[in-house]
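One protein chain is absent from this view; the other protein chains keep their places.
Chains: A and B, in written order; residue numbering restarts at 1 for each.
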Amino acid sequence: MKAIIAATIIGVIMMFASILSNNKSGIVSLATVLFFFLFGINIWEVYESINATGVAAPAYLNNMMSLDSFAIWFSMLMSGCALLYILLLGKEIAKVGKHVGEYFALIAFIMVGIYLLAGYSNMLMLFIGIEILSIPQYILAGSDKRNLKSTEASLKYFLMGSFSTGILLMGIAMLYGATGSFDIINFRMLQTDALNPLALSGILFLIIGLGFKVSAAPMHMWTPDVYDGSPTPFTAFMSTIVKAGVFVAFLRLFHASFGNLTNHWMMIVAVITATTLFIGNITAVFQQSVKRMLAYSSIAQAGFMLFAILSVNATAWQGIVIYAVAYSVATIGMFAVLIKLKDYTYDGFNGLAKKEPALAFFTTIFLMSLAGIPLTGGFMAKYFVLLAAVQQGQVMWLVIFALIMAAVSVYYYFKVIIAMYFKTGEAELNHEVTGYDKLMLGITCLLVILIGLMPQLLLNL
Amino acid sequence: MGVLMRRNAIIIFMCVELMLNAVNLLMVAFSKMFNDPSSQIFVFFIMVVAAAEVAVGLAIIVMMYRKVHSVDINILNRLKH
Partner (left out) sequence: MNTLMLAVEQSTPINYLPVVLQLLVAIGFVIFMVGVTHLLGPKRKTADKLINFESGIPQVGNARQPMAIKYFLVAILFVLFDVEVIFFYPYAINFKELGTEGFMAVLMFVAFFLCGFIYIIKKGALEWEE
């Protein structure tokens, strides 16, 4: 709860900072300090929740929020990722447009949405969390006003996003009609044998609505265009931290409320997972632009994260935490490298290894993590979510399919590595890579490898 | 389902608002059925959030209009390569 309040206040402070000062670098450093502060508050909360073992999870706002240890832990990790994001890309955010303070304010508000989604126990909070998360994103997507592509991305995202919100609300209303309550605990009372069509269609609407937000396959059409059109620093934020936040909401809802109804929605989610994996991976192979490839790969990664929702057990919760962090860290790192380049196509990477060996090395690590090569975070993440699915045992065919798709993904990730190391060319940089950038990328790299070697660190629940 | 059929961004937007209104009506009906005011509060929240969405959405549409002098979403295909 402290973190939610702090993030809101930080947002307001950033808003006013942008009025009072025109000094861009000053605002960036203020934002960095404030996000450090936010991370600190999160750690404080985690510390408190560890000390308070045995006590029931504190409930806030008339039992609308229940911040159990998972919620607090996950919020802390997401704040950490956001801090890393700002440290890596803060200067790039300042280059997008004039309203630097507002960008950070919007990011802080998105963090509020993520905290709400991590610990909600009432559909009202789910709805508000998703909206707080989405509306700033529409603005961030269109923040580069000079660029027509950015505006288009924003409009498209807005139309699809508000449509999916409508569907999500329809699902909530139907579930309310079936149970007479918004509390997700009360949805458990739906008995499998006497399930009325209202509840069933409600669950279906919820799957579609949340599927839109996490860009699962039949509802993924907006993703590549929006991620491609938005300013690169904001694409990095939207495709990582935000997505992870929505996934946790998805997971909490389907495990806490519909866990005993698996035979009703299992097949639908399994088919969605299969399509997501297939479309994401196969289309990514044919992309020319690395940014667009990363957009499709984020769809593919969403497919893996859907495994955590499919398998209703404790391993799934561990899996989603590791997956969220490993994927976020690697992708943020990858975007931080990408933004340094002038040309976003594969050819733009030609000969990067000669010009900037350190940058090329870091890119290799990030891509290996995304592809799921052992010793990196991505491997452990994929291992945990697939392990959860195996333990659950109903969807073995899907696990085998996922392994094949992971092999496909290696192809397009390695295309970048091959371009960097084995092709000759002059990789043009947008601006110089400073020592600070290298240091931060190095730390990110270390994190990726650390998660790969010791995933238990993230499971300290 | 006007969202899927129409080509004009503003009409699509109005269709989305219609969907939200349908939800509001459903909520109020259920509220009467269960004698439970909580869903009416939910309706308030939906309305407020919809207003916020309107503000952002219209701003985006105006921004778009100033650039291309049209609100037809077919031109959005430019993003597809």
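Heads up, the rule we're going with is that a residue touches a chain if its C-beta (ideal position, glycine included) is under 8 Å from a C-beta of that chain, and two chains touch if they have at least 3 such contacts.
What you see is a predicted model, and the numbers here were worked out from it, not measured in a lab.
Novice: With the full complex in mind, choose from A:26, A:180 or A:442 the residue touching the hidden chain.
Specialist: Once the missing chain is taken into account, the touching residue is A:180.
Novice: Touching the hidden chain in the full complex, which residues of chain A are there? Just list them.
Specialist: 12, 15-16, 19, 178-180, 189, 194, 196, 198
Novice: Residues of chain B in contact with the chain that isn't shown?
Specialist: These residues touch the chain not displayed: 33-34, 41, 44, 47-48, 51-52, 54-55, 58-59, 62, 66.
The criterion applied here is as follows: only the chains that are shown with their structure count from here on.
Novice: Which integer distance in Å separates the CA centroid of chain A from that of chain B?
Specialist: The answer is 25 Å.
Novice: Which chain A residues qualify as touching chain B in the complex?
Specialist: Listed in rising order, the residues are 123-124, 127-128, 131, 135, 138-139, 142, 145, 148-149, 151-156, 158-159, 162-163, 165-167, 169-170, 172-174, 176-177, 180-182, 225, 228-229, 288-289, 292.
Novice: Using the touch rule from the top, collect the residues of chain B that touch chain A in their complex.
Specialist: 3, 9, 12-13, 16, 19-20, 22-23, 26-27, 30, 33-34, 36, 38-39, 41-42, 45-46, 49, 52-53, 56-57, 60-61, 63-64, 67-68, 73, 75-76, 78-81
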